[in-house]
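Have a look at the structure below before the remarks.
For this view, one protein chain was removed and the others were kept in their places.
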Amino acid sequence: MLELRDVYGGYGEGFVLNGLSLTVEEGQVVGLLGRNGAGKTTTMRAIMGLLPRLAGEIRLRGESLIGLPPYVISSKGLALVPQGRRIFPSLTVTENLLLGARPPRPDQRVRWTVEEIYRLFPILKERGKIRGTLLSGGEQQMLTIARSLMTQPLVLLCDEPSEGLAPVMVQRVGEILQRLKQAGLSILLAEQNLDLALSVIDVAYIIEEGRVIWHGSAQELLANRDLQETYLGLRVEV
Amino acid sequence: MPVNTASLVIGLSYASLLFLVSVGLSVVFGLMRFVNLATGSLYLIGGYIGWSVARSTGNFFLALIAGALAALVVGVLIERGFLQRLHRKELLQVCLTLGVAYIVQDVTRWIWGGDPLRLRPPELLRGSMELFGSVVPIYRVALIGIGALLAVLVWYLLERTKWGAYVRAGVDDLEMVQCLGINARRVFAIVFSLGALLCGLGGALGTPVTGVAPGTDIQLQLMALIVVVLGGLGSVTGAIVASIVVALVDTIVRTFWPEASFFAVWALAALVLIVRPQGLLGRAA
Amino acid sequence: MAVPALQLEHVSKVIGGLTILEDISLTVQPGERRAIIGPNGAGKTTLLNVIAGFLPATRGRVLVFGRDVTKLPAHRRVDVGLLKTNQQPAVFHELTTRQNILIALLRGRHSPLGLGGLVERDREIQRLAEQVLEEWGLLDVSDVEVRHLPHGYQRRVELAARFALRPKLLLLDEPAAGLAVDEIPAFIERLKQLPRDMTVVLVEHSMRVVFSFADRITVLHHGAVLADGTPDEIQQNEDVQAAYLAGAMRGRDAGAA
Amino acid sequence: MNAKSISAQWRPAAILGLLVLLLIAPFVLPTYPLSVLTEILIFTLFAMSLNILLGYAGLPSLGHSAFFGTGGYAVGLLAKYLGTPAPLALLIAVVAGIALALITGPFVLRTHGAYFLILTLSLTQVLFGIVWLWRRVTGGDDGLPGIPTPKLPFLLGRVSDTANFYYLTLIVVGIAIATIAWVVRSPFGLALVGIRENERYLEGLGYPTWTLKYVAYALAGGYGALAGGLFAYFKGFVGPGQISWLLAGEGMVMVILGGAGTFWGPAIGTILVLLLRYEVSAFTQRWVMILGIVFILTVLLLPQGIVRLPNRIREIRAQLRREAPLPRPTAPAHHTPSERAVERVIERS
Partner (left out) sequence: AGGGATPTPTSAPATPTPAPATPTPPAATPTPAAAATPTVVVTPAAAAEPVRIGLIHGYTGVFAALAENLTRGIQLYFESIDNTVAGRKVTFIQEDDASNPEQGLTKTKQLVERDKVHLIIGYNHSGVALAVRDYIHQSGVPTIVDNAGAQALTRDPQRRSPYIFRVSFANGQYEWPLGPYAVEQLGYKRLIFTASDFVAGHEKAEAIKKAFQNAGGEIAGEVYPPLDTADFAPFLQRISQMQADAVWAFFAGADAVRFVQQYADFGLKDQFPLIGVGDLVDEAYLDQQGDAALDVVTSLHYSPHIDSPENKAFVDAFKKKYGRIPNQFAYQGYIAGRVAAEALSKVQGKVEDKQALLKAIKDVQFVGPAGPFRFHPETQNVVLTVYFRKVQRLPDGSLGNVVLGKRENVDDLSF
């Protein structure tokens, strides 16, 4: 579905991504793991076409995304749940939600309607009229996910959705990701919270300094404690 | 006797003009956070180009289109050249658009000289008619119609479609909007240019009433500022309401205490803002 | 018993018809380390804002060291010794680290308005600022504009500025959020070293921080106090487990904290 | 660090040199340039007073001419009708400016940003209207001509009248600027910057932000009125043009072009605008356009103001040497602390 091959990318001079390659199959949840600053967010931004410098190959169903502006990439079926949520402060919750709404594409397995979203996140309906940034952190996270779903994506890029969330919310997010997975969405999940990540992902890529240093199935990672300690700095808390 | 049909028509036709000039400013100012002190200049350009075209072709409607398009071009230039760079830097925007205003002022004086120019309404709309027992110029009545029509159009575009939200979101976080599949820059460009277009159209439409001359830009700029702030930044409904309020107050005060007219509108603005700092229909900041 | 450092009496907060805090009463003793936890949207930030005076309470009273501050504006509450940090670090981004510290240090030094005396000439202040910068490991970045600093440093600048004012009651809103995992142990150490006469109210989602630091924990849920007790009691509380912890502190890593 | 301390070292010397130049100016300059210099001094004070609001406190006032005009009319009325001696009249002008600020402050300070801009503009226009309508007292649009120019008694007969008034202005403006320097470099000045940056954060540190703004507004009003009073004496005339918002706008431009929030920026902006206005117009009829082009170019090339030109040159040089300054983080929310970033920051400083 989504394929990155030898991607180099960065912001100013120098590269943050140094020949990164990974693949997300249809319906798969792929974990993108690594320490702070490893380049997870940068990878996501590269896919969305937000990096000022970018080289290599990025393909969605074989179609190259390199050089396309973000809004075109979005229309091709990619959606980003950004780190730090980035809710629009001057819009209400409902406006935030509906801003990027699009009719579902024909080849799509899951079609997201407003009702569906409200079923998944009832709080968004309740709080619909207040400004988006007045929501609490967890509510904002839900809104961000919901907002991305409204663009009817084929692949969801999820950047640290558990950041700043209460344990119970982290669990909720985990459940939501499960639901999305069951619904057949392909997901690329960057996460520092290993427990959460391991509960949903099928395949994991560990990256450091912008290149993949290990990849394998979730089970392999779960089994390999050394790997966890060396590259991820084992998570002790949730 | 005090407020009869005629004063109403006068007031409302003036309101139409004010609305055309101020709605662009309101959207650009309120939604895009861009302080455009060259709004009056766009009106001026619309008026002058309209006048020239009418003079050479004799066609009023062509004049309207030309005036609007000319302002559009200048609007696009401002948008392309500066808008993105000065995002959210209010002071620099003031300085820059003031610079644009100076240039426009000088160039127009260079080309059209200092004499006041005046466009004649089309044959069809000349003269006056009786309306509920008062004599009113036909053109004014037509102006009200056009103003109302455009007001509805703009209101629909910005308050009933997602365009308004696109713009506000784009100002908040351009990257994120694009990630949602919206070409925000184009939205900005279109909305900004649309504002400029309306301004220029206002200029061409207003020339039969106000004429154009050096100084018209400053007059209209000030009135537009009042309307925008009174109505509330970024609110189309606010701009409509404020245009009407300002125009009617202005008309009535002018009739009964002419010396105080320009003072009255400002006093009104000050009063309203003191009581309601966000304007009549402004979103609380 | 001594006068409590902080006392809330039936505090409620309603915004736009929405009840965000409902009838909250709690007492924090001087020198206590109190953690307030609760699900996202429980009203923790709102509560801190009500205490600090950034939001007026709709009902109820707020007492700080026995003084009723309910009606006082935020800046006057600082006089009572109350200070608060923000969920996003409250620092002046365009100013340098040193200036950030100076602003805090200078508060009300010369006259109520601070009119008079030149900042640069004030040896005493400059010395103090130097001291604070050193203490917080900020000397290297003292002349860098704060916006250029990474998040962790910004957080440090914020805390350094608050501590420069020697608060008696410190409210911390998610100070560990956004810190790198490896920065957290050091951060806990720093918290633990706070002078014992300072009362601390901490809002935090990192259970590692909360359980290694707090004397008592208050759990907020839907704007109301769900539970209140020692860390052990809270950990055992079924309601809290269900509403908030979701097994977090029972799991395999609980001991590792 | 180095560059900074060097410039700090030189500052007293530079100021001293400037002062000497200003003191001997009347002996080398003919009368006309001297009167231009006088005007520059007066408007420098005006721009600097506006800078307290605009640059330091971040309050974009488009109505500062209200104070300028108030000072002018105070002086004009006192001098014409009561024959008040200049020192007293100037003092009353300052008091009048402060009073106007104290009265209007509670209203305008409720707002900020664009609304503050318009509200100050409205108040100016209302004042303009009053002056315009109250012809019996203010002379309406004709203004009050024939205000006698005060002279320094100890210089009488020793220097020309122009030079005499120049020295008077130099003394008054010099004292005023020195006190402004004292204000903005005091803790109060730093607190104003805090207000500009984030009022709420400052309040969290225990600063009475509203009062600070109120005081800053009153101070700016007082200094603005002082400049207006001097200007009335200088021209021997005061008219509604001195209240007009166009003057306020020009003041704003002076401050921004020179560099808002810097101490000497407004002075540089003033010199630029006045020279453009009075000198370029002698060469070409198209001076309005040139003024406009200068505004635009400055904004585009030197958005921080002309006073930062040296920095800007250094920046561009650095860029040429492929030492791009640290990229600004684009994401407003979380910026991950990474050692590399810190290292780079430290290198730069």
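In order of appearance the chains are A, B, C and D, and numbering begins at 1 in each one.
Convention: contacts are C-beta pairs under 8 Å (C-beta built on N, C-alpha and C of every residue); 3 or more make two chains touch, one makes a residue touch a chain.
Everything numeric here is computed off the predicted structure, so don't read it as measured data.
J.: Given the contact rule set out at the top, which of the displayed chains would the hidden chain touch in the full complex?
T.: Listed by label, the shown chains it touches are B, D.
J.: Sort through B:39, B:178, B:193 or B:251 and give me the one touching the missing partner chain.
T.: Here the residue in touch with the unshown chain is B:251.
J.: Mind pulling the chain B residues that touch the left-out chain?
T.: Listed in rising order, the touching residues are 1, 4, 6-7, 10, 13-14, 105-106, 109, 113-118, 120, 127-128, 135-137, 139-140, 208-211, 213-216, 219-220, 250-252, 254-256, 258-259, 261-262.
J.: For chain D, which residues touch the unseen chain?
T.: Spelled out for chain D, the touching residues are 28-33, 35-36, 39, 140-143, 145-146, 231, 235-237, 239, 241-242, 272, 275-283, 285, 287-288, 294.
Just so it is clear, only the chains that are shown with their structure count from here on.
J.: If you tally contacting C-beta pairs, which comes out ahead, C-D or A-C? Let me know.
T.: It is C-D, judged by the count of C-beta pairs in contact.
J.: Quick one: chain A and chain D, Cα centre-to-centre, how many Å?
T.: 51
J.: Please tell me the distance, in whole Å, between the geometric centres of chain C and chain D computed from their C-alpha atoms.
T.: 40
J.: Need the CA-centroid distance for the pair chain B / chain C, whole Å please.
T.: Computed value for the inter-centroid distance: 49 Å.
J.: If you look at chain B, which of its residues touch at least two other chains?
T.: Answer for chain B, listing residues that touch two or more other chains: 173, 175.
J.: Would you pick out the residues of chain C that each touch at least 2 other chains?
T.: Those would be 178, 180.
J.: Sort out for me which residues of chain B touch chain A in the complex.
T.: Contacts found on chain B: 162, 165-166, 168-169, 171-173, 175-184, 283.
J.: Which residues, counting only chain C, touch chain D once they are in their complex?
T.: 52, 54, 73-79, 83-84, 86, 88, 90-95, 99, 102-104, 106-110, 112-120, 140-141, 143-144, 147-153, 161-162, 165, 178-180, 183
J.: Across the complex, what residues on chain B touch chain D?
T.: 29, 33, 35, 37, 82, 85-86, 89-92, 94-96, 98-103, 105-107, 110, 173, 175, 218, 222, 225-226, 229, 233, 259-260, 262-263, 266-267, 269-270, 273-274, 277-279, 285
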